[in-house]
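Note that one protein chain is taken out, while the other chains of the complex remain in position.
Here is chain A:
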């Protein structure tokens, strides 16, 4: 039995629906109902056993249960219990409020297998309210053009939309066609996103002053050429570093991440105080060093099949 296997496996536990965690072609899959719905949307006829938060099952004497990770809709940590020992795999997680998914629940454990995507002390995600305010100010100053935001199609896009709504922005939001089904799926899971319009095939004039959301790959693509004088924004934790934003030709960096920042990663470790921490993808070296400085036992766990920075 594998967790988030990168190759087709006979039996797979899947933490959440992002492509580098949820691959297609597994035999049996256990995941939250939301994650299964996302996999079904992406891969067609994916079948699996739904595991609502808190539910579990037993296999080979190991009790397996799913707990909210706060990363995207349906994202879960997986708790493994055997002979009194508890191992938690966080998957990707964050501790901040997110209107589109259930909040992270700290789970007591002996061994914590944590992510470290933003495991460097330079990564502090600012309050999302500040970033949304920055976005709305840029839009107000851009009456003749539009704001084009690059955001990952699963999770980030819906979170940005939901936060815009929470900030009182009730105009239609224009989306790239590739995002429509995922947004519909979120809406069907009681995440209201307000009025969304697919931007494909619309006249330039119609999108003046609009906010348009597209996958990051579409930002410098021909697709973006039909937008009226766009300011290119990107919603990602990597935008914290100026050179990273510049490398991607981003004019309006929005530091919005669905991963734990340095403070969240380290505070979670202090809160849970596992007797051992295994650090997976991301900056295993830096978070490992921090554990050493705080007398926490830790080691790096290298995983295959993970590409740096395709989301965040």
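Simple rule for what comes next: a residue touches a chain if its C-beta (ideal position, glycine included) is under 8 Å from a C-beta of that chain, and two chains touch if they have at least 3 such contacts; residues count from 1.
We adopt the following convention: contacts and distances are computed from a predicted model.
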If you look up the hidden chain in UniProt, what protein name do you find among "DNA ligase (ATP)", "Branched-chain amino acid ABC transporter", "Carrier domain-containing protein" or "Cation:proton antiporter subunit C"?
"DNA ligase (ATP)"
Quick one: which of A:148, A:227 or A:250 touches the chain that's been left out?
A:250
Have a look at A:224, A:241 or A:301 and name the one touching the chain we're not showing.
A:241
Looking at the whole complex, which of A:140, A:270 or A:293 touches the chain that is not displayed?
A:293
Of A:99, A:121 or A:194, the residue touching the omitted chain is A:121
With the missing chain put back, which residues of chain A would touch it? List them for me.
120-124, 126, 220, 240-243, 245-253, 283, 285-286, 289-290, 293
